[in-house]
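What follows is a single structure, and I will ask about it in a moment.
A protein chain is absent from this complex, but the other protein chains hold their places.
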Amino acid sequence: MQDFFELSLSAAASGCIYGLVALAYLLMIRPTGIINFAVGEWAMLGAFGGFLLLTKFEWPYPVGMAVVVALMLAVGWGTERLAVRPLMEKRAPLLAPILALLGMLVIFREAISVSFPPDPHPVPYAFEIQHQKYFIIAVSALVFAGFWFFFEKTLWGRSFEAVSLNRRAAALMGINLSRVTALSFAGGAGAAGLAGLLVSPNVSAHYLMGVPLAIQGFTALVIGGVGRVEGALLGGMLLAFAEQLTTRYAPIPSGYAQGVPLLFLMIFLLVRPTGLLRARAA
Amino acid sequence: MRKLFAALALAAFAANPYAQETIKIGVITDRVGVSKPYSEPATEGIAFGVDELNRKGGILGRKIELLIEDDQSRPDISAALARKLIDQGAVFILSMSLTPATQQQQTVTMEAKTPQMTPMNSGDTLTTQLQNPYFWQTGPLGSIQIATLLAHARSKSLKRVALITDNSDLGQLLGRFFKAGLEKSGIQVVAEEVVPRGATTAAPQMQKIRAASPDAMFMAGVLTAENVLIFKAYRELGLKLPIHSSYNLSVPIYMTVAKGLINGVTFVDAYDPEKPEVKAFEAAYRKATGKEPFNLHGYGYDGINMVAEAIRRAGSTDKEKIREAMQGLTYSGVMGAKGMKYSFPEGKRAGYDPNGMVVRVYEGDKQGKVVHVGQK
Partner (left out) sequence: MRLAAWLGAFAVLAALPFFLGSYHNDVYRKLLLWITLALGYNFLFGICGQVAFSHFAFYGIGAYSVVILLFQVGLPLPLAITLGVVICVALALAVAIPATRLEGFYLALVTLALAQLFIVVLNEGGAVTGGTGGIAGYRLPAVFGWRIAGPAYTVVIVFLMLATLALLLRLDGSWFGRACRAVRDNPEAAAAMGVDVARTKVIVFTLTSALAGVAGMVYAFVDNTVNPPIFGLDNAFLILFMVIVGGAGRHAGAVIGAILLFLLPFWLSPLVGHHHQLVFGLFVLAAILFQPKGLIGLWDRFSR
């Protein structure tokens, strides 16, 4: 029984990480419809930022964390400017920015790969190793609460929703589309970078960590649904619990245990493709 | 005027002893993919070895020219690159990338009758899956690793153990051989766990292991980040079992990335830092490059030196003669326990001496002394 409690805590922490990555996707998909697979690499950048500032330069944790998040916001904004805005202005098909972002994925990963030695790099914990899970959960809760508040209660948040529902109508009502897009990318990068920073004390910062996180975050997004911010967190939690509980309790050889979340996902999609939580009606 | 020019050129050519054709040795390594952390230092060891050999005059009076290709850890590209090297005149190919890539290259070298060697892959099946007389493997085999670990652990009378690995191809392969070795010694494997690449925690796997109450835990995984997850979960769950690991733990990166977590972990290694050859190698490497080498460099260094020795004994760059020379070679290098020799007796092509590995222990965060040698 104690096992179950410990495991729940661990799954909750992993769920938060997946949820943050799913949130990153969501922030960008909702106003623009663009699926940005580079979120995994953004998480990697957050992790390496943590390595540089916290391990190498030994800055105090809160300062390092704040600077990493700020840098990631800038990276997100920059990515949008470079890879997305020119294409939106040329009225390119939706596929084009998605592919441009895939190109950026390779660029980010390789830039890190050539700048650092290939081994994984340590990133320090915020407190002790045992407390990291609580820290992850606490920070994620704050982030999700913040975004929920932003979307539900603030005017800016409402304008985001408006853009998600109908871009043209929103533009006609005076909402600055390109600013919303830039902000959404900045926010997405911030969330992803934060996820990377939080998970890297455990998994270490290495240049191949992006793709698995991107896939897990995407899966969480599909489970939770694109409609609401809480959906991202819910999806992340469900995925993490499914993964970890199956590994721990299912009486099948562990090699097959990796396949179970995949099967679970496939079945889920067939039964409820729009995800668990639907968007609020306008 | 043209005749004079030609005469001068010929004279210049004849006067320059190094204008003779170089001996081309091909290297297929990984510069961008998953094998990079291991391939990069090992290839640096080769480059250092070649510099040293060329400074001493090369082989058979000719300089060695290294042709290095990057297979990006993609086995289908690997095979094409092997063909490219052969077309360019390589007389020997050193495989420094993943085990499946080395496997792919074998189909090519077998067909083209070109000698090929991997000085660091440890997959046992490389010399058994294909009967390729032109291929040798001098990396420490998984079966040797588990046998050496068990010989050391024998005194601890293990009855039930846990085995944990990752889902990489080498991790799975080592896991299979570890299990076979354990069961052959009459030890029961009560828990067999896999940590998949990209996992965020190893807690469920470690919980399962804890629930099975084994006497010890054997690690066969080769992915650094995932191994670190295992150590962290082990610490968080308050486990105290002895840990015995494959040679993957011998890579020095664990001292930084798993700080404070590996005290007391035993691992097999092919590197004895007290061996005089090792000390000499480290000093020479430090002097030539200003950087600190570690065991991975040694694999590459031994590899190129064995190739050079085989060519020397063959007396020519004829591939058949090189093959014969290599098969009959006995060589003592940097890697392995004191006094160990590589050899390929009875037509076998896996050359690492079964008694040539050592068991070492982490003392604090540092790689400690050798505590056991061989399989006795």
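Per-chain numbering from 1; labels A and B assigned in written order.
Please note the rule applied: a contact is a pair of C-beta atoms (placed from the backbone, for glycine too) under 8 Å apart; a residue touches a chain by one contact, two chains touch by 3 or more.
Since the structure is predicted, the reported quantities are computational estimates derived from the model, not experimental observations.
Which of B:T22, B:N54, B:T125 or B:S332 touches the hidden chain is settled by the complete complex: it is B:T125. In the complete complex, the hidden chain is touched by one of A:V69, A:L105 or A:V139, namely A:L105.
The missing chain, though absent from the display, is touched by one residue of B:M120, B:L173 or B:V278; that residue is B:L173. The chain not shown here is touched by just one of A:P86, A:P117 or A:G146, and that residue is A:P86.
Contacts to the hidden chain, counted on chain B, fall at residues 31-32, 69-70, 72-77, 79-80, 83-84, 86-87, 98-101, 103-104, 106-107, 112, 123, 125, 129-131, 167, 169-170, 172-173, 176. For chain A, the residues touching the chain absent from view are 35, 83, 86-87, 90, 92-93, 95-96, 99-100, 102-107, 109-111, 113-114, 211, 215, 218-219, 222, 253, 255-256, 258-259, 262-263, 265-266, 269-270, 273.
Note that in this section only the chains that are shown with their structure count from here on.
Chain geometry summary: the mean Cα position of chain A and that of chain B are 37 Å apart. For chain B in complex with chain A, the touching residues are 32, 34, 36-37, 40, 167, 172, 192-194, 196-201, 203-205, 207-208, 210-211, 224-225, 228-229, 232, 235-237, 251, 253, 256-257, 259.
Within the complex formed with chain B, the residues of chain A that make contact are 3, 6-7, 10, 13-14, 17-18, 110, 113, 117-122, 129-130, 199, 202-204, 206, 208-209, 211-213, 215-216, 240, 243-245, 247-248, 253-255, 257-258.
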